[in-house]
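Note that one protein chain is taken out, while the other chains of the complex remain in position.
Let's turn to chain A:
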Amino acid sequence: MIPIDIIQKTAETLMDKAAIEIPQDYLDGLQAAAEVEDGDLSSFVLQAMLENYEAAKEDRRAMCGDTGTPRWYVKMGNETQIEGGPIALEAALRRATANATNGVPLRPNRVHPLWRTDHNNNVGIGAPEIEYGYEPGGEWIDLITVHKGGLFGTDYRMLFPSDGIEGIKRFYLDSLIAFGKRGLACQPAIIGIGLGGCKDTCMVLGKRAACLRTVGSENSDPKIAELEREFKELGNSIGMGAMGFVGKSMVVDCNIEVGYCHTGGMQMSVHAFCLSSRRAVARVHADGRVEYRTDPDWFTAYQRRETVEWDAPALDAAE
């Protein structure tokens, strides 16, 4: 049984870490981009961003004034039990979101879509989103918070098998350039691409590819991993850098996730996780131990399973 007070306290710490500390994998990726960037203005922007991450950590203040729309991804081992059950868990995550909004402070971004009511705490109808995943075996809970910016850089399109890789490339470039101009996407970004699923799951896949995979990670399908490398290079060959200035750094990394789709279609979504790629992760164990990390490790072999049954022993052997 995992104590609910530890979950809430951990969640509050995660909110703080996500807003303030740039994950090391993104930082390494951006430093590599800064080293090869030769556009005058683009270089200036990247250097300013690198200084900004330092300032945020030194001052313990949010790295960006737009602290995005905080949300939660929760993953549990199959044997996990939470004190008070799932209702208590959701209440703890909502409380942590509200408390951290006031505490860090974060920008209270969440408002009613029509009446623009602002509770000044990032909590409201459907906010924060809480999504779940499960893994075979184990008694632990992974709390993952992502504070993604929410206005530009994302798009969806229904493609068809006849569009092929050439069509996928076209929509990828269209999305990058449309939102890259003037830097609306706050690039260089982690670009997540969702392929397949249904319209809603395609969006979910792309968003998770951007937010729940780290810079340098690869899809477990070697041919998709090859596409990821090719797309990263393609994005960086546009000739556009930070803020849409002439440069060569648009894509810190490109992550692709796929889902089985309608036989006639090839849904595609593109998401950009920005210069403030805010994510923080902690695992809470049944004995109350808490381990912090920045890699959500969401896309396990189990999450990408293709068959009816899950052959658990095979996974254990493979790992």
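Just so it is clear, contacts are C-beta pairs under 8 Å (C-beta built on N, C-alpha and C of every residue); 3 or more make two chains touch, one makes a residue touch a chain; residues count from 1.
One rule holds in what follows: contacts and distances are computed from a predicted model.
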Choices "ATP-binding cassette domain-containing protein", "Autoinducer 2 import system permease protein LsrD", "L(+)-tartrate dehydratase beta subunit" or "Quinol oxidase subunit 4" - which one is the UniProt name of the chain not shown: "L(+)-tartrate dehydratase beta subunit"
Touch with the omitted chain, as defined above, among A:I7, A:C186 or A:C211: A:C186
Candidate in contact with the missing chain, chosen from A:M240, A:I256 or A:A280: A:M240
Identified contact with the non-displayed chain, of A:D5, A:D40, A:E129 or A:D200: A:D40
Among A:A96, A:L205 or A:L275, the residue in touch with the chain that has been omitted: A:L275
Residue of A:Q24, A:N120 or A:S220 in touch with the missing chain, whole complex considered: A:N120
On chain A, residues whose C-beta touches the chain left out of the figure: 19, 40-41, 44-45, 48-49, 51-53, 55-56, 59, 61-67, 102, 104-109, 111, 116-118, 120, 151-152, 157-160, 162-164, 166-167, 169-171, 173, 177-179, 181-184, 186, 234, 237-240, 242-246, 274-276
